[in-house]
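One chain of protein is taken out of this complex; the other chains stay put.
Chain IDs A and B follow the sequence of writing; residue 1 opens each chain.
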Amino acid sequence: MDLLQAVVNGALIGGVYAVTSIGLTLVFGVMEIVNFAHAAFLMLGMYIAYHAWAAWGIDPLFGSLIALVVVFVLGAVLQRTLIMPILRAPQVSQIFLTVGLLLALENTALLAFGSEFRSVQTPYQTSALRIGGIFVSVPYLAAFLMSVASGAALSLFLRRTDVGRAMRATAQNPTAARLVGIDVTRMYWIAFGLGTGLTAFGGAVILPYMTVFPTVGGQFVVLMFTVVVLGGLGSIPGAMIGGLVVGVIQSVSALLFPIHLQNLVLFLVFIAVLAVRPTGLLGAGR
Amino acid sequence: MKRPLRSLPAVAVVGLAFAAPLALDPLGYPMRVLTLVFLFAAMGQAWNLLGGLANQVSLGHAAFFGIGAYTSTILLRDHGLTPWIGMLVGGAIAAAAAVALSIPTFRLRGHYFALATLAFGEVMRVVANSWSEVTGGPVGISVPFLGDDAAMFQFTSSVPYYYIMLAALVGVSLVFWRVKAGRLGYRLRALKENPEAAEVIGVDTYRAKLAAMLVSAFITALLGTLYAQLNYFFDPDTIFGLATVSVRMALVAIVGGLGSVWGPIAGAAFLIPVEEFANAFFTNQAAGVSQLFYSLLLIAVILLEPRGLVALGGRAARLARREGRP
Partner (left out) sequence: MDRYGNDGRANARTRGLTRRDLVSRSLAAAAGVTLGGGRAAAARAAAPAINVGVLLPLSGANAQFGINARNGIELVADRINAGGGIRALEGATINLVVADATSNPATAATVAQRLISRNSVVAVLGAFASSLTLAVSEVTERRRIPLLTMSFSDQITGRGFKYVFQVVSKASVIGKAQFEYTLGIAKAAGETLDRVAIMYEDTAYGTSQATGLRAAAKEAGIEVVMDEAYPLGITDVTPLIGKLRASGARAVFPVSYLNDSILIIRTMRQQRLDIPAIGGAAGYVIPDFHRALGEYAEGVLSVNTSNYDLAPEETRAFRERYGYFMVHEAIEHAATMHLLARAIEAAKSARPEAVREALAAGRVCDGIVKALPGGCVAFDRTGLNTETYPIMVQWRGAELVTVYPEQVARAKPAWRS
């Protein structure tokens, strides 16, 4: 029973890890940039949803759509101004541009939103369904369903629309994509906007159970990387699976080991998986 | 004929650095900033051995740094062993850890290697936080205060620390320079350019990478001890920190310029004072302004010249020469 509860819970949490990490993997897949500032967009999404709730009473689950749109635009602009010039720079320089961006976004948020811990109040946030002997937290379930829906929408977008297909082609082979007439530069900023927007969306849907403050992203950044690398950099199904795996490992390890060793277990599994599969579970092996 | 001329600027810089304390307040702030510049430059140089020469971007060097700091401090606290010897023990343990880490990670390329090392640093942080009986846990550990005692690596004046850090920087730079010019450097360059081709021409890439990693880890651990002796207090989240150590070490090397002996020196000489300046200049301002300024400057440098300050300096010099021509 405990194990079942842990697995259910881990899967619900993992669904959210998945959606926040899909954006990271999408950005990597299309332009091979590891974006260390990614978690800051999660924080922005949380703030946008918070202020939508505080000002107009919009539930964060719907505020998430506002977050998606606003951060999409912001992400696209940042891509054009900051990321584009260093696309061909060495990998290390890219890492540090995004580290700088992370610091800049966190401190801008501190100046703009203040240092208070912000949290919404919704009627469902303290309720849980009881199925058999298992508690299913309603805010977790809601966040999970929203995450699954957004993952499905993204996958439809990538498969069914022209832009989506062009983006996939760019991810597979930018040179070939350019040859067949795809505007690769346009793909880059759309992908970056979409990646950051989705993460902001993920931030908004967890707001019913998380508190937002300028450095909240720090709690997620290492998790996101773990998810993405476990699944295989650039692989969207990989991020989905990686998210669930990370959620379940965290939750189940809490049954077996002291809880403060939760991340130790996670990272050891992570290193072990890479030792066996150097490009992650579903990695393309670039 | 060429050598002495080329090492002239190096000799001049080192000479100037050695003379500087004569003109500075021995307990003052500029001394402290310079001491930190040397320490971080040395850390960047150690990182440069692996990251710069072999292009193996490690984001987990805090693991080695922390191992060094903890080993020497615990040996001092529990057994009264002087950190001068304790640091060598720490270096040995860090080298052993590097071997252990190399087994699962050296097949990894690029980002995968970076993120696996990052996880390793985090593992060490959790271990130090949890293993309270030995490390003191999250409350951190203080270096026992023994008064002015050179044999025990403790000085009340900050002048000795200044020279120790400077000597460390010169030492690490010499190691880097020797490795780069030697056979190991040749192998590392080969595998950096093209790992497959390197294997074909008979370079054992695993051994070359491991050798670089061992030296880098050993030196990083020694520097960890220096840090502990300079600050007298540290805790797991700082010494094994991703932002405070791992990323900073790499940042120093990258902002300066990878793979060159001057890179980390230029990087530290730029980053540390700028951070201090931002903190001092924006004193009494709204919270966050100084960090914002610092981060924007970082972004600006990388946008201006992604290959770092040394390359930027080279570009400026070329530009000046061209301007100078009639």
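In this section, a residue touches a chain if its C-beta (ideal position, glycine included) is under 8 Å from a C-beta of that chain, and two chains touch if they have at least 3 such contacts.
What you are looking at is a predicted structure, and each value in this text was computed from that prediction instead of being measured.
Enquirer: Check the options A:N9, A:N35, A:S64 or A:T279 and report the residue that touches the missing chain.
Expert: A:N9
Enquirer: Quick one: which of B:L36, B:M152, B:A269 or B:L298 touches the chain that's been left out?
Expert: Of the listed residues, the one touching the omitted chain is B:L36.
Enquirer: Kindly state which of the options A:N35, A:S137 or A:T196 is in contact with the chain not pictured.
Expert: Of all options in A:N35, A:S137 or A:T196, contact with the hidden chain holds for A:S137.
Enquirer: Residues on chain A that touch the omitted chain in the whole complex?
Expert: Residues of chain A in touch with the missing chain: 2, 5-6, 9, 13, 106-107, 110, 114-119, 121, 125-128, 135, 137-138, 209-211, 213-216, 218-220, 223, 250-251, 254-255, 258-260, 262-263.
Enquirer: Pick out the residues on chain B that sit against the missing chain.
Expert: Touching the missing chain: residues 23-25, 27-30, 32-33, 36, 126, 129-130, 132, 137-140, 142, 145, 156, 227, 231-235, 237-238, 241, 243-244, 275-276, 279-288, 290-291.
Going forward, only the chains that are shown with their structure count from here on.
Enquirer: Would you mind pulling out the distance in Å between where the CA atoms of chain A average out and where those of chain B do?
Expert: The answer is 32 Å.
Enquirer: Where on chain B does chain A make contact in their complex?
Expert: Interface residues on the chain B side: 51, 57, 103-105, 107-112, 114-116, 118-120, 122-123, 126-127, 129-130, 242, 247, 250-251, 254-255, 258, 286-289, 291-292, 294-296, 298-299, 302-303, 306-308.
Enquirer: What part of chain A is in contact with chain B in the complex they form?
Expert: 28, 34, 82, 85-86, 89-97, 99-104, 106-108, 110-111, 115, 214, 222, 225-226, 229, 233, 258, 260-261, 263-264, 267-268, 270-272, 274-275, 278-280
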